[in-house]
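Just dropping this structure here.
The complex appears here without one of its protein chains, the remainder shown in place.
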Amino acid sequence: MADMTSPVPSAPLLDVRDLGIAFRSGAGMVQVTRDVTFAIAPGETVGLVGESGCGKTVTGLALMGLLPSATSHITGSVQLEGENLIGMPARQLQRRRGAKISMIFQEPMSALDPVFTIGQQISETLRAHRSVSAKEARERGIEALARVGIPEPALRFDAYPHQLSGGMRQRAMIAIAIVCEPRLLIADEPTTALDVTVQAQIVDVLGDLCARLGMAMLFITHDLGLVAQTCSRLVTMYAGEVIEQGRIDDMLVRPRHPYTSGLLRSLPALAARKTKLPAIPGRVPMRGEMPDGCRFRPRCDFALPPCEAPQPLDPVPPVGQVRCCRNDELELKGVLS
Amino acid sequence: MNARATTPIVSIDDVGVHFPVSRGRTLKAVDGVSLDVMPRETFGIIGESGSGKTTLGRAVVCLEKPSAGRILHAGIDPYGLSSRELRRHRRGYQVIFQDPNAALDPRMTILKSIREPMDVAGELTVPERHNRAIEMMERVGLSPDFASRYPHELSGGQKQRVCIARVLTLRPELIVCDEAVSALDVSIQADILNLFAELQAEFGLTYIFITHNLGVVAHVSDRIAVMYLGRIVEIGRAEDVVGTPGHPYTEALLSAEPVALPAHLRGQNRVMLQGELPSPIAPPSGCRFRTRCRFVQPICAQTEPPWRETTPGHASACHFAGELPMMSGAELHPLKAGQPGRTVETGL
């Protein structure tokens, strides 16, 4: 998977531009993300990384059109195969969800309806988007369960979610999401609730599916190791903004943004044993208390007066982008230095 | 390790913790576990859900009474003490959990929460308790401004600092950290791990670090025990366990741990565990890992594997420890085993 490092071609599968999300909160609106811009090529796997509260899950939900319209305001555009999903009538959007663009979530137990069987939950997805008979839906559902590595899929088809282990539930969740063979799968922390050895299995299944179905994936996680293992490109978010993106192998070795560098260096697995870990001082600013200019400035070791101005996303050849005016002069440390 | 320290601070001898489940069956959450933790050591316990690591940790601090075997605290059997003595004794053996919210009363100010254990102990005067609480807050990096705030006003990392301060007020000798940094973001996690290290140097603490995160446990621990289905399957110095795993389960754990390295530096071979965790109520006969082991032999089902020491102080409960063509730590976890930045490319 990590070999598919082709630059984003001229016609991306998903093109997100200046995505801004605001939530209604009491009297006013609180801006949660702004200027989120990135693209995903067909079949590409992209990691979306950031600490809690940086807006990555909300971004995923916005791409799916799953944010409640009554309490959220979305600006910018999200083009999926050339169609803008923002502002698309609900019925049309509904036809694309589950068929062209799917999503899986962190908690496989609470994400499945407890009173319907796995099979019923797969079949209804199929029948919502394809005209298939009940018998056909069953066959294709069992096939999907087999494809995600569930043993005895015909038996599991009639099982209820509570009868499966956490790992099996997440596989079932994936089977539901891919049964219509979508072009893009958004995976929101799909393995965070699972054990490491089960996580390895699930990540393996996801990679295999992407390769076999030619499906693209947006992998939302806080775990840089997982991104390194599953994705060819990395998008880093901080405080509601995309602050850096590029090829994963480039970014791991030579990050351009002090925040990305800080994240990589604070990983205990990569530091010499028993040494002091380079932590990032301070904490993520609260929504509604965002600093002017570069939002990372108060925590940054390299902040200078120019950082007080708003930072544009500068190109980093060949395919990267970074939101830091000092990116040319800084020699930031990555995982190898 | 410290040469002076001859008596282990915690000595676990053939300990079992059993829970009755339905229809007269028993869940042996911990079954026949023995290990010694030396003073000022950081001892890591790693395992996945169902391994019994949390139950073992609870047993160490007398939150769970062993159903079999014995746990000694610096040579003393806590259950041989009178209930009054036991209460006093337990103050020296503390635990910090993953979820700081569960440990903090939402209606209590931070200062009160930190003071509470001392108030319960009731040994110091009120001004002394107050001063010590403030002192500990500062020590864990919380400004005194936080004293009058409530838990909901704090971030996850700050709340975990409060829990640490709270525990420190009792001047414990040993702290069991049960997934204490698992819920935190990496940058905060690094901060808290640094804090743990500083406190250890300053107060001469002993830690038992329980986690599923291999990166964390390998970074902080002097020695590591790997648990699977209620038993320890491998024990040894951290660098030995991570560098040359002796048990196939440890190999699988190491292999499953995602490493943030570019593709050309990551080991290309991976060991993927097959199947699911067997029920801990009816564990497999012989070696409990045999149902998922890639090296399984007929003997594994028949007899329980004895401990085999591969290098001094590094032992595995595997019939074939030291003889199996397992991947080395360098292949599985390149940076950790080798020197950072000088990793040999392994390839296939």
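For this structure, a couple of remarks:
We just call them A and B in the order they show up, numbering each chain from 1.
The working rule: a residue touches a chain if its C-beta (ideal position, glycine included) is under 8 Å from a C-beta of that chain, and two chains touch if they have at least 3 such contacts.
Criterion: contacts and distances are computed from a predicted model.
From the set "Peptide/nickel transport system permease protein", "Biotin synthase", "Chemotaxis protein CheX" or "NADH-quinone oxidoreductase subunit J", the protein name that UniProt assigns to the chain left out of the figure is "Peptide/nickel transport system permease protein". Considering the whole complex, the hidden chain is in touch with A. Across A:Gln31, A:Ser52 or A:Gln94, the single residue that touches the chain missing here is A:Gln94. Among A:Val49, A:Val78, A:Ala111 or A:Val316, only A:Ala111 touches the chain that is left out of the view. Counting the whole complex, the residues of chain A in touch with the unshown chain are 64, 66, 94-99, 102-103, 105, 107, 110-117, 124-125, 128-129, 160, 162, 173, 176-177.
Here is the rule we use: only the chains that are shown with their structure count from here on.
Centroid to centroid, with C-alpha atoms defining each point, chain A and chain B lie 31 Å apart.
Considering their complex, residues 48-49, 155-158, 185-191, 193-194, 197, 212-216, 218-220, 238-239, 252-253, 255-266, 270, 272-273, 276-277, 333, 335-336, 340-341 of chain B touch chain A. Chain A contributes residues 2-3, 51-52, 165, 167-168, 195-201, 203-204, 222-229, 248-249, 252-253, 262-264, 266-274, 276-280, 283, 335-337 to its touches with chain B in the complex.
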